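All protein chains of the complex are present and in place, except for one that has been dropped.
Labels for the chains are A and B, by order of writing; each one numbers its residues from 1.
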Amino acid sequence: MNTPAGNGRRPYMRSMQGWWRRNTFYVEYMIHEATALFVAAYAVVLLVGLVRLSQGQAAWNAWLAALRSPGSVVFHVLVLAAISYHAWTWFQIMPRTLPPVMLKGKRLSAAAITRSGLAAAAIVTLMVFFLVRGLWA
Amino acid sequence: MEIYAADVAIVGAGGAGLRAAIAVAEADPALRIALISKVYPMRSHTVAAEGGSAAVVQSQDSLDYHFNDTVGGGDWLCEQDVVEYFVAHCPEEMVQLEHWGCPWSRKPDGHVNVRAFGGMKIERTWFAADKTGFHMLHTLFQTSIKYPSIRRFDEHFCIDLVDADGRVQGIVAIEIRSGRFILVKAKAVIIATGGAGRVFRENTNGGIVTGDGMALAYRHGVALRDMEFMQYHPTCMPGTGLLFTEACRGEGGFLLNKDGYRYLQDYGLGPAQDKPRNKYMELGPRDRLSQAFWYEQQKGRTLSGPYGAYVDLDLRHLGKARLLERLPQIYEMAETFMGIDPAKQPIPVRPAVHYTMGGITVDGRCATSLPGLYAVGECASVGIHGANRLGSNSLAELCVFGKLAGTEAASFAKSAPSGDTKSLVARAAASQQRIEELLKNSDGSERIATLRKEMAQSMEEGCGIYRLAGSMQATCDKLMELRQRFRNIKVEDKSRVWNSNWLMAIELGYQLEVAQAIAHSAINRKESRGAHQRLDGYEKRDDVNYLKHSLAYFNADAAPRIEYGAVKITKSQPGIRAYGAAGDAAGH
Partner (left out) sequence: MARPEMQQDTEMPDSGKTIVMDVLRYRPEQDDRPVLQSYEVPFSDDMSVLQGLQYIKDYLDGSLSFRWSCRMAICGSCGMMINGRPQLACKTFLRDIYPEHVRVEALAHFPIERDLVIVMDDFIEKLESIKPYIIEKQPRPLAEGEYLQTPAERDLYEQFSSCINCMLCYAACPQYGLNPKFLGPGIIALLHRYNLDSRDAGAEQRKPLVNSEDGVYNCTAVGFCSEVCPKLVDPANAVNVNKMEAAKDYFLRLVRPRGGGK
């Protein structure tokens, strides 16, 4: 093993197996990525609704009835939680993806960008909520 | 042994080495350059320089002012013709760095901004916040990548110069990753390895600042000049010695003793004023400020902490916004290392060893007495710092003389014949054997760390801010003893791959010899000048006997031989070195 004048180099490469469990940051990142599936799932639900709408009144009503089933309610609560988490973490990252945002000659802080993103998301959510409720009534 | 044939070999890839490499590459792209460094270039200690780099740029400033500040600041031990060359070339080198991308701090109109520094009549310190050395080093490193003729040997540890036929013809190095040896043949060699501050206990220097290049040249018969002049920087972190830049004071910081009193006014630097005034108070030169600390300590007017006496560096009145803009790194250091918010609390500071004014003797063109061998930067003594370096002259020196060393070495290399490879290899093999001995036959009982600490402690006691014959003699004796004990050194690690135990033993060998040069130069200088201050009957400057450079010559196992060389005076006759109101009265 010992190589007196020669080259004893043997760089050791560590495995990446299970890398995402190595710290909480990675775990959170993976959860964030995984919650994107819930976003996709809900998009499918809406698409199905659209298809049912095109199939006429009966189909549409059946779809609405299905949405009210206990299983569907549980599913929606889950999806709401997942999407909220996704949105929350997405806005945490948002400042890292933008070129400097200047306001009155000063750079907007990351926290301010995140806050305005979250605020905008909340406002849009409420607007959609009340719009849909209004249509319903 | 692997052999690489270069035209110019440069040892050290900090600011000076990189600037020299670029100069060689620009002088003639056909010249093969080997840039050898024991660390990756961006780790070099240039990186830690904070405050800035001098160059005359303001209309109310002049080259003469810069000259006078430098020569007076150096207590007239400067080579005045070299200083003239230096001050004349600083501005173009700073502009050159600007063209290469150095992020100099700017004025609102887009021109480069300058700040005040100690011992300067007019503000002329170019700065990049308080990370000037960092930015200069990275700019030079990144720019050097443009030149294909520069072949870097990163993490290669130089163990010897190879000389033959009366001239230097290459270097031998260890490739740290493998422990293999390489001979770099070269027609000219530039040493740019930095200072030797780590021979002292409390210092601002990085762990790599071990005087390697100085020892290499010294062993090959080149004199080390003015080594007794070690600069104590007045504002360092107690314990670690980490530096709080002079720019803290340039921006308006105060030094306070335990009574909250700006004590510098008691030491010929006053009167105290609220606003920073050039060459007054906190903007006095480093040697005077460190000496004032020492006196305050004697009078019992310093504060006391776990690492001994300290005074307060008060930046609170500058306000958080300005501190973050101008001194962000200082802010970060105070917060993370000391748990102090400098906008709210003063920072405890004390003097620590910072800079080696002396070094490898070179002429005004960076050439040593050994043909083909050049030296530049902190490892060299080109003659601009004299007995006390002015803050912000060292970064400028790297550029001005880095370029000069490069062009001089390039022209020497072009005219020098190739050496006889066979005899060079034989010499290199002998060096290799000597270094391998250290690895093989090193089951001694002396720990590297123990010897290093004893050396550093002894240097602080004998060659500190104030010096006495008795303690200097004790240090000289101690160093001789340590060199003896070094023969019985223990290198536990016998492996080859990245064996830093081995490298530290080699470094310690370098350090002990350089330390000897310092201590013996000091004890022989029987006067007080700049950073060399005695309290044993030699308190005054003695121009009759000591307006001379000390020259320490390597003397094998014995103590160095000390000789003296003339100081070149062109237009500034030695005068009274005064600051504050006294300086104004003396017309400085």
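Assume a contact is a pair of C-beta atoms (placed from the backbone, for glycine too) under 8 Å apart; a residue touches a chain by one contact, two chains touch by 3 or more.
None of the values given here were measured: they were computed from a predicted structure.
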Which of B:K131, B:R389 or B:R577 contacts the chain that the document leaves out: B:K131
Omitted-chain contact residue, chosen from A:P11, A:G56, A:G71 or A:G134: A:P11
Interface with the undisplayed chain - residues on chain A: 1-3, 8-14, 16, 19-20, 22-23, 25-26, 29, 33, 92-93, 95-100, 105, 107
For chain B, the residues touching the chain missing from this view: 39-40, 42-45, 47-48, 92, 95-96, 98-101, 103-112, 131, 134-135, 138, 142-143, 145-146, 154, 177, 201-202, 206-208, 239-240, 242-243, 306-307, 329, 332-333, 336-338, 447-449, 453, 457, 490-493, 495-501
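Convention: only the chains that are shown with their structure count from here on.
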Whole-Å gap separating chain A and chain B, where each centre is the average of the chain's CA atoms: 55
Residue ranges of chain B touching chain A (in the complex, touch as defined): 177-180, 494-497
In the complex with chain B, residue positions of chain A that touch it: 2-9
